[in-house]
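Sharing a structure here in structure tokens format.
Below, a portion of the complex is reproduced, with chain positions unchanged.
Order of writing sets the labels: A and B. Residues in every chain begin at 1.
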Amino acid sequence: FQKNQPAQGRAFEPLVEVKAMEPDSSVWGKNFPNQYDGLQKTATNNIDTTYGGSSAFSWLERDPRQKILFAGYPFSKDYNDDRGHANALEDVRATKRLNLNDEDPKHTPATCYSCKSSNNPGLWTDMGMAAYDAMTFNEMTPNINNAIGCANCHEAETMRLIATNPALIEGLEAQGKDWTTFSRQEMRTVVCANCHVEYYFAGPDKYLTFPWAKGTQIDQIISYYNEIGFKDWEYPDAGTPMLKAQHPEYEFFTAGSTHYNAGVSCADCHMPYVSDGAAKYSSHDVHSPLINPEQACGQCHTDVEYVVRRVNTIQDQVANTKIATEDAIIDAINAIKAAAANPNSDAALLDQARQLHREAQYMWDFLSAENSTGFHNPEYALKICADATNLARQAQMLAAQAANDPSLLKTGTYYAPAQ
Amino acid sequence: MNKLTIPILIAVAAFALAMGAFVWATDAVAYAGTHPETCNNCHVMHPMYENYYHASHEKWAECADCHLPHENIFAYYFEKGRQGMHDVYVFTTGQTPALIRANERSQEIIQSNCVRCHEQTVESITMGAQAFDRNCWDCHRDVAHGERGISTSSYQDSSLYPVK
């Protein structure tokens, strides 16, 4: 039925038959012990790199500006770096961002399980995604007992890579794309887009949606959100209708990066071939390629030491520029707050300021929530910083104009001692 | 007969046996030949073989043409033995590194071989008062082992999943 993937025998006889969408990876593991072992290893990984790695260190501690930037939103309470796939369930259940009071209209929906468990493909097929998403997180919990597993990426019968998340299928359709026509190499990137993408919850029933109808570039996503008038939260005291970006690895990488344009896929770097005796297989121990650069980068680059040094250069440059952008946004926030508190402020100008704050911060977040510290697309990262800083400064200027108060133009307010 | 003769004979026999087993187990005699297939005997050499086979020099040169010195026959066989034993030792003792890279000595050998064959072509660029201090493959990155160098994996072949 899938146009791109003709039925095809495996090179060997499976030991056990795995039923469609089997949530338990250990069953698949009987046929494919190397892959299963790899997936298991992601549970205990803990090596860190300069900017990433596998421990769940806190971003709010590492970069306290983010506490200000996310004020009023659960991300200001708890925001850690990601860990290996096998931890997904434990981590989503443990985060302080959850609101488990089902009476509260802002309670966490079941949708938050969407990218954390291999039970999902089966549940979505049985009950439909709309019904799944309409449940609360608490209500869904008993149905979920496996972390990410084989069923999230593979079709059991053929072991093909597939789109399992209905939101991905719909997100592609909205752009007129049909994933079943994709080549194998494309699927080695698209399979990650089941999860490593920007998303939002549409409507009161929290329907999982990827904001891709206008395209997956940052300005297209922003104009999509503006058009539907969506906001994730309102910034306290400033009144800005904010957007939160989440792990847009797929959108960021595919926006003309050098590796994407050269035909490189996520799996090339994050799941390089390794050998076990004579058998070659894809490493399912997915983590930062800087932990095993010989395998991850050495397959294409002869001078591995050089490319790793290069990653450092790029990440340092992005990390520093990102901080300058954060400072500009914080200056804007403080100015908008003051202008909003001033009853004489011009409402129209203030709204313009808020709109620019909204866009500047979303742009910054798009880059910041992307987990490679710019490496997946260095020039895009720096261009986004340049644009976001420009908008943030203009937001501040508009706030000062709204309040007709040049004293709101102070810069470096993050560093100023709190009054 | 000296009273040491028997122990010596035993020692020699044991050594011969051990060497024989070693040679048999590792297929070390393969090193005597020059066919690229010989190097490919060793599965860790397979990526280099595979990529060399598809690169431009397969028509002209064998592994030894580039990787062994050609100033004279002694240097050739000495290096052949030295390098061969080293590879066999590393391989049989399971110390094969994740990433096999030509060491500095090999690089000098390879460079001298590039120049040996292409002397006429490169004469006017390598000449002059300053040493020509780069490797030919700093620019000609793919002539020897192809685009993918020592890649253990080929590009994912999309034709395996033909569209429609």
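Keep in mind that, in the parts below, contacts are C-beta pairs under 8 Å (C-beta built on N, C-alpha and C of every residue); 3 or more make two chains touch, one makes a residue touch a chain.
Remember, it's a predicted structure, so these values are computed and weren't measured experimentally.
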Full-file chain stoichiometry, since only one instance of each kind is pictured: A x2, B x1
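In the analysis below, only the chains that are shown with their structure count from here on.
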Centre-to-centre distance between chain B and chain A (centres being mean Cα positions), rounded to whole Å: 45
Residues of chain B touching chain A in the complex: 43, 98-99, 101, 141, 148-153, 155-158, 160-164
Parts of chain A lying in touch with chain B, wherever the complex brings them together: 3-6, 181, 183-188, 263, 265, 268, 272-273, 275, 278, 280, 292, 294-295, 298-302, 304
